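Removed from the display is one protein chain of the complex; every other protein chain stays in position.
Let's look at chain A:
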């Protein structure tokens, strides 16, 4: 039977009233939601940022192929063609010794001024900068390039890159596992708290049934109440994320000066995360509440 709109309004009103009627129980539930969601939010922000940073570092890994000083222009072009034919190559770009010197000067800042002296007689090699399609292929590609003629040296920060990949692999798995564990703990804790608040109301439910209320009629206000508990519990975590992330982003992102490592931008990341927290809160609230009521409806 379709519910009349005014009955739906009645359920919404009852849901709101229940929030106040249950005073301390409401505070306990909202408190549980708030605490766990703050943990989830902070952790998610951390993991997602680290993940992003790791990814950008990985993506930044490049193979510097120093070209032998004796190579002619044709040799260099031939070498470039050969490199491009290796499997798993994303891009190959040529950087002349003059470009390399300019980069060096810029990266050294004021001390780099002295290097201008070398502009007349450049001691640097021409370089092919190679990127792998998949960062993990870097080592294989580097060793293949090293076999070619006119390759003076292949440079990709072997040890650092390998350790980084290894570290990232573990960090991601552990981070993901922790987030999942945390979300489950949150669901468990919150739905338990809500369950307790509803168990205290089993008489209430049985009375409603005796007076002729259908299960749906009884369930609706609880549904609304659960939703409200979840939403109320999300307010502080959202504020923490928005405020905290804004503070960190504006104050620290500029200090992290490695060009390749950046925090995820406040907009949209912090907003997206907040919405996600709100969603998790609402779903957990409804779920905990509806699941608990279900038990008592079999009177």
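Definition applied: a contact is a pair of C-beta atoms (placed from the backbone, for glycine too) under 8 Å apart; a residue touches a chain by one contact, two chains touch by 3 or more; residues count from 1.
The criterion applied here is as follows: contacts and distances are computed from a predicted model.
Per UniProt, what's the omitted chain called: "Sugar ABC transporter permease", "Cell division ATP-binding protein FtsE", "Glycine cleavage system protein T" or "Transglutaminase domain-containing protein"?
"Cell division ATP-binding protein FtsE"
Among A:115, A:165 or A:217, which one is in touch with the chain left out?
A:217
From the list A:36, A:168 or A:208, which touches the chain that is not on show?
Checking the options A:36, A:168 or A:208, the one contacting the hidden chain is A:208.
Which positions on chain A touch the chain that was left off?
Residues in contact with the chain left out: 3-4, 6-7, 10, 18, 21-22, 203-204, 207-215, 217.
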